[in-house]
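Removed: one protein chain of the complex. Kept in place: all other protein chains.
Then we have subunit A:
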Amino acid sequence: MSVTDMTTPLVVDEEELRHARAKNRERIAKWVLPVVVIAFAIFMWDRVVVWNDIPHYILPGPGLVITTLIADWGMLSSALVVTLKITLAALSVAVIGGVGLAILFTQSRYFEMSFYPFAVILQVTPVVSIAPLIFIYVENRLAGLLLCAWIVAFFPILSNTTLGLNSTDHNLRDLYKIYGATRWQRLRYLQLPTALPYFLGGLRIAGGLSLIGAVVAEYVAGTGGIGSGLAFRILEAGYRLNIPRMFAALLLIAATGVVIFTAASLLSHALLHKWHESAIKRES
């Protein structure tokens, strides 16, 4: 047998092959399984309705929900736009307010001591219980909705970003001091990048919460007419026993939540994949 034989076939290692096969299976299953399970659930939902002859005002089948979604698209889409506007506006204000407050907190211990309790009180009080008061004091209904959604959404951003800004490596902090960094330089070059992964974690939670806040606030605000969102359409459809429309609106809310979460996750990946542990895939 010659050592320089270039045609020697690659050595096949059974264990490695098994690993490769298992990995491949897992990659496919990751996408296929959820789709199959959801499809099966929808199918069973349909069957249960058909087999038991359940009337559509009790439980509509999935087909009817889709038909209603298409038929009522004009009304539902404008309601979706309203809910989406409130959600995104609340999220934006939560980001600005949460990050801004977090920066103020880390710049001044005394400021943090003074105002952190307020933030906690706002957070732990259920928004449903504050909302009626807000709608008494705030004339503009849209502003009231925004305020409610903001109260729910801003805390995770505030607390995560504060934690991140305070998590800088102490040696790096020393290094900045030795090199005579200004407070602004330290914030910009050291604290903000350190806080980024924490902030993005907060953003993912806040995205979902701002939608919940917007929906809850709409329920409380209740009044219809112009500028009514999905939650109001659900309430209204409930009064009219239009159950298929309730389901259609619900479907839109759930889809909105999924889209927001996915967008936040993609943003997180785009910003972190080059350097942060959470975004790095390891070969095991």
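Note that a contact is a pair of C-beta atoms (placed from the backbone, for glycine too) under 8 Å apart; a residue touches a chain by one contact, two chains touch by 3 or more; residues count from 1.
To be clear about the criterion, contacts and distances are computed from a predicted model.
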Not-shown chain resolves in UniProt (candidates "NitT/TauT family transport system ATP-binding protein", "Gluconate 2-dehydrogenase subunit 3 family protein", "Cytochrome c domain-containing protein" or "Acyl carrier protein") to "NitT/TauT family transport system ATP-binding protein"
Contacting the left-out chain in the complete assembly, out of A:Phe135, A:Tyr176 or A:Tyr198: A:Tyr176
Of A:Tyr57, A:Phe111 or A:Trp275, which one is in contact with the hidden chain? A:Trp275
Touch with the omitted chain, as defined above, among A:Ala153, A:Leu190 or A:Val216: A:Leu190
For subunit A, enumerate the residues touching the unshown chain of the complex. 169, 171-172, 174-181, 185, 189-190, 193, 196, 274-277, 280
